[in-house]
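Heads up, one of the protein chains got dropped from this complex, but the rest are sitting where they should.
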Amino acid sequence: MPPAHPFDDDKLKEECGVFGVIGVADAANFVALGMHALQHRGQEAGGIVSYHPEHGFNSARRFGYVRDNFTSQSLMQTLPGPLAIGHVRYSTAGSKGAAIRDVQPFFGEFSMGGAAIAHNGNLTNADALRKELIERGSIFQSSSDSECIIHLMARSLQRNIPERVEDALRRVEGAFSVVAMTRTKLIGVRDPMGVRPLVLGKIGEGWALSSETCALDIIGAEFVREIEPGEMVVISEKHGIESVRPFRPQPAKFCIFEHVYFSRPDSIIRGRSVYETRRQIGVELAREAPVDADLVCPVPDSGTPAAIGFAHESGIPFGLGITRNQYMGRTFIEPTEQIRNMGVRLKLNVNRALVKDKRVILVDDSVVRGTTSRKIKEMILDAGAAEVHFRIASPPTAWPCFYGVDTPQREKLLAATMNEEEMRQHLAVDSLKFISLDGLYRAVGEAKGRDTKCPQYCDACFSGEYPIQPSDMIEKGFRLKAAE
Amino acid sequence: MPPAHPFDDDKLKEECGVFGVIGVADAANFVALGMHALQHRGQEAGGIVSYHPEHGFNSARRFGYVRDNFTSQSLMQTLPGPLAIGHVRYSTAGSKGAAIRDVQPFFGEFSMGGAAIAHNGNLTNADALRKELIERGSIFQSSSDSECIIHLMARSLQRNIPERVEDALRRVEGAFSVVAMTRTKLIGVRDPMGVRPLVLGKIGEGWALSSETCALDIIGAEFVREIEPGEMVVISEKHGIESVRPFRPQPAKFCIFEHVYFSRPDSIIRGRSVYETRRQIGVELAREAPVDADLVCPVPDSGTPAAIGFAHESGIPFGLGITRNQYMGRTFIEPTEQIRNMGVRLKLNVNRALVKDKRVILVDDSVVRGTTSRKIKEMILDAGAAEVHFRIASPPTAWPCFYGVDTPQREKLLAATMNEEEMRQHLAVDSLKFISLDGLYRAVGEAKGRDTKCPQYCDACFSGEYPIQPSDMIEKGFRLKAAE
Amino acid sequence: MPPAHPFDDDKLKEECGVFGVIGVADAANFVALGMHALQHRGQEAGGIVSYHPEHGFNSARRFGYVRDNFTSQSLMQTLPGPLAIGHVRYSTAGSKGAAIRDVQPFFGEFSMGGAAIAHNGNLTNADALRKELIERGSIFQSSSDSECIIHLMARSLQRNIPERVEDALRRVEGAFSVVAMTRTKLIGVRDPMGVRPLVLGKIGEGWALSSETCALDIIGAEFVREIEPGEMVVISEKHGIESVRPFRPQPAKFCIFEHVYFSRPDSIIRGRSVYETRRQIGVELAREAPVDADLVCPVPDSGTPAAIGFAHESGIPFGLGITRNQYMGRTFIEPTEQIRNMGVRLKLNVNRALVKDKRVILVDDSVVRGTTSRKIKEMILDAGAAEVHFRIASPPTAWPCFYGVDTPQREKLLAATMNEEEMRQHLAVDSLKFISLDGLYRAVGEAKGRDTKCPQYCDACFSGEYPIQPSDMIEKGFRLKAAE
Partner (left out) sequence: MPPAHPFDDDKLKEECGVFGVIGVADAANFVALGMHALQHRGQEAGGIVSYHPEHGFNSARRFGYVRDNFTSQSLMQTLPGPLAIGHVRYSTAGSKGAAIRDVQPFFGEFSMGGAAIAHNGNLTNADALRKELIERGSIFQSSSDSECIIHLMARSLQRNIPERVEDALRRVEGAFSVVAMTRTKLIGVRDPMGVRPLVLGKIGEGWALSSETCALDIIGAEFVREIEPGEMVVISEKHGIESVRPFRPQPAKFCIFEHVYFSRPDSIIRGRSVYETRRQIGVELAREAPVDADLVCPVPDSGTPAAIGFAHESGIPFGLGITRNQYMGRTFIEPTEQIRNMGVRLKLNVNRALVKDKRVILVDDSVVRGTTSRKIKEMILDAGAAEVHFRIASPPTAWPCFYGVDTPQREKLLAATMNEEEMRQHLAVDSLKFISLDGLYRAVGEAKGRDTKCPQYCDACFSGEYPIQPSDMIEKGFRLKAAE
């Protein structure tokens, strides 16, 4: 599967995007477009389930990009009807290998009719739930944690599906933004803390649910509002939108990394442009960690907005010192040892004429393992740069995420074992600075910075403070940060 | 075939890229990498021919991206040996439909052994040559003009292949950069005016020929020099590089559009960084056509360097007001009339928060038909921009190219029938300015601008002054610009 | 999917074949071979599940022939281990369209480990079972009746899988020969009446279960014995074969049509060669319905053994008057109306020189709709035959089968609405004779013919006497034969 980000192996990866539409002709076509706009949230596979009053439920699940699968007329014609949901995903961390049966949405036939669900997030008590469900006679078809939800629904004693969704989600723990459908209803739910995003849009007489607003734009839908943490909306052509609150209220903990990297720059989160937030991170970074240099150069493409902000605030010229190959795909056969760092060269090329003899500030969104940062530094120096200064648009990533992001094990995270100066020496650069956690909070609009008593966001990957107990992981031996 | 530029249907398209390597183990792997770096020059298909002393000549030709074909070990193992050449291409303008037999390199078995050639450019007397060759008993396998070269070689009376290449190329007219190979030699030739690029690189003990320097970078080769207009180099492991001059000398006429759009920004042409030249075009444009505004926004991705230059020169902030979807591929099924401009939305999305209420300068590389410019303007206005000003990094494109670029018929070119003000009205924007031809020449380093007596470049697409007579086209009814 | 029998649309079709192996290295390879030998029992799709102590359960399910799927090394390497089962199938009558999730074996993960099952036959109470299971929270993944078995197993309270198999099968009604597997055991079961076949073989230190003996031959296994009606064998490497009797004893009712058509001629059923039985049917037919003629010609290939028997008994020369095209596959595009009966011509061609001016006896295995018989008759007459006499190696097929055979609805069966003379007139042949039911029983070895009190076989398709109540069908409106 072709990776889209140049250094996928050295990035945190959002695991999923969800999208649903009701009340338009050929809803699946809109869903495909929405999934395409959410492709950055999951590039390995995608699936669509649609419902048509005459043709019933239909589904298609495929590996690969949306554009390569859900664009053929012959396939899309098998997905008729005014109601459809879709899902894009990365492979989940624990799975041995990709299997098409792991691709969502999941579907179940109940006595009152069929239902399908798609899930963005991660259930922290899935292992325990699965064990219990199997003991009671449920047969799992996938290795996906999300499948628990449909089995919990199948076993619910409620007489209609929305109530079965509530029943099921009250049994699960973790982060979830769920889009589900019955024969007549489109359902959206966010977990009580609202860790993962979910927004509502209006399209003609119909409605759409999406992980991000950029996917509303692509179908020409109007952005109405975010689904609130702990809210469940049930949308039908007959009754419009009904909103319920199935969970006990809890303080919101939206994932701050959505601002930093996961979401698309043209999406709007909590009323703020993601692009503008990232640009502001660059501004904060220029204030917190100024440096005398000749060129501000983004690590493409995710570092660009912060680099623009850094250049603007610092007055140092902005320039594209690194060109990204837009045709990247599968790994090439690397010819011989003659060539070092081929992996990077396939994806990026340094603009030698631009960086030669310059003191270069490289702005990147994050440092995970640090492997890529080293290679980029070498390329820049090979091209004749005089100095290399890294400025990172997020705090050190020192803790894994258990809420729907694919992070390496803790010991693989550079920041888990080194402090900033040790990392600078490890990367062998002239300077290395991360934005502070407070600086990040300021950039996302919290003028006073982080509320240490009750942080306004989930920032566990930086702080190690997990708002939801990662039960399954603790069972497997993961150690929480010692209370101070 | 997935288009790589967001508006391929409204861009001039380079038709080919060529690459060759001699003197390294598994040369085809290097060629595949080089082709990958040249993919922007031809995305429809690619081919490789290799030679191995024991396994002879082998070839593979495929539709689609290099990354999707020439990365499988099973395929690459069929292309062994220390010598290989490759070619990427768009479909040629005249062909009815793509056929694999049209994909280069072309191969011929001669009495003294086999040879393969790959051609970037276009022969302006190919129709006449083909007619003559068929009358003499040659059987053409493709609809490609370039096939004439191999048949001319087959009929040459010379006793070795390099001399047959000379013989053949002395019979053709037009623009050509050719890479050819025999069992022991790698050959590179540029037409007498040097319209298309070709550069020489050194890799270990071996050598490489490439359309652009960026493809030398990817394989770790050192850029040695450009092949000169009218030069032919014959490279063998035994004798190294021999340079001959088979043609009568003529003034050089390098394609100026390579600077503007075709070449990759990280390539070096005539000693100048393409990125820097484009940035300088933006600087010139800001001087020639200043405007009071709030945001300089590139039309991604090709307008970005000029936009950076324009912003820097004008002092107006630079910002990414348009986000490009990096997963673009085949056309989606457009749901219904509910949605206008779906085609554009699939590729681009406006960052509403950034452009709202702003006076926006859009910097694009060129205007061909103008269809895309209109749509982008509408998207920007829909997002709430106060004003839209277009600044174009090339002069008006008023004439078709016959030297290896896919241009629409003259009557489809907006600038062929309208002046600048008419175009402004047609696009319905607040202002529209193209860089002047002199300004463009200054940006590429000609301080005094264009030498009207003997222009330093081929700029026929802007000026209508064709340095090489387009004989076949005149035969078909094309009318040259009336002498003034 | 390429049909294998020339007139698949006018034949009864066995719906499945099952095969399993334990105690050999790479059991899946043996299973693939066995499935290949059973391909005539189900040509639409096939699946294999294997178990390896380290690699766990693995499965592959594919549409198409075994030879086209389960022969690739890359696929077979994904199915390691000493224990595997496989299944070949036709699509079931009721399904809307083929889906890969309908392809067996079915797999379930239980608290005590995984299990897979493959089923040949048909459950006559599947609709009712499915309804009940869904109400209790089971999620069905397929439209296959056989999936009920695995859900019943999942809900069983027994602590080991063989006992869960027993539990599940005691709840189902109908015809079933089941092959199942756990991590250590291969299990075979036949329904109490033994309607469908299942045999046991020995291969080296291991064991095999198969629908027919011909599949034991292909892997070099020795035929040990038939699994008895109502018997369940549990085979493990540790304990060898254990035999249990989970059901209340009932009189055996083996499907007599297995002798006539379904089974391969080189299989052995109840100690008799199928080929020899069919040849004997021809002998009986020649005695029951002699005719003065010049040539005994089989309708290839299934009519051949009976034709040999008929020729031998009657003394009339045997000859291949009809040639079958061995490369038949997908339907060709039929050129124009110029050509009649193209469908038949693609599959069969008459040997004109052989039949011209001859009185021809055509021996076929059965008449279902009669459409094919008409076309063959016309071809024979077009080729100049003087007379055409049909002799059919089975009694008139007047009733549908509900025990795992795909039969048309009753009203489509020619014999359901016409007597022999009416059929003769309908087919417009000189004579038409079916073997009598008693004659058929004699040919299969029952010297006294059919025991009308308690028939020795299931012959419902001829007699309308259904040994197992077809509950689901009666629910849907099917009417049993009125008691006389």
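As written, the chain order gives the labels A, B and C, with residue 1 at the start of each chain.
In this section, a residue touches a chain if its C-beta (ideal position, glycine included) is under 8 Å from a C-beta of that chain, and two chains touch if they have at least 3 such contacts.
Note that the structure is predicted; figures quoted are calculated from it, not measured.
The hidden chain, counted over the whole complex, makes contact with B, C. Of the listed residues C:Thr304, C:Thr372, C:Ser394 or C:Thr407, the one in contact with the hidden chain in the full complex is C:Thr304.
Touch with the chain omitted from the figure is made, among C:Ala128, C:Leu346, C:Leu381 or C:Ala416, by C:Leu346.
Only one of C:Met112, C:Val224, C:Ile241 or C:Met328 touches the absent chain when the whole complex is considered: C:Met328. Looking at chain C, the residues touching the absent chain are 2, 4, 24-26, 29-30, 32-33, 36-37, 39-40, 43, 65-68, 70-71, 73, 76, 203-204, 214, 217-220, 264-266, 268, 272-273, 275-276, 279, 301, 304-305, 308, 312, 317-320, 323, 325-336, 338-340, 342, 345-346, 349-354. Interface residues of chain B with the unshown chain, by the touch rule above, are 108-111, 131, 134-141, 150-151, 154-156.
As a working rule, only the chains that are shown with their structure count from here on.
Ranked by number of C-beta pairs in contact, the top chain pair is A-B.
Here A is the chain whose Cα centre lies closest to the centre of all protein Cα atoms. Centres computed as Cα averages put chain B at a distance of 63 Å from chain C.
Chain A and chain B have Cα centroids separated by 37 Å.
In chain C, no residue touches two or more other chains.
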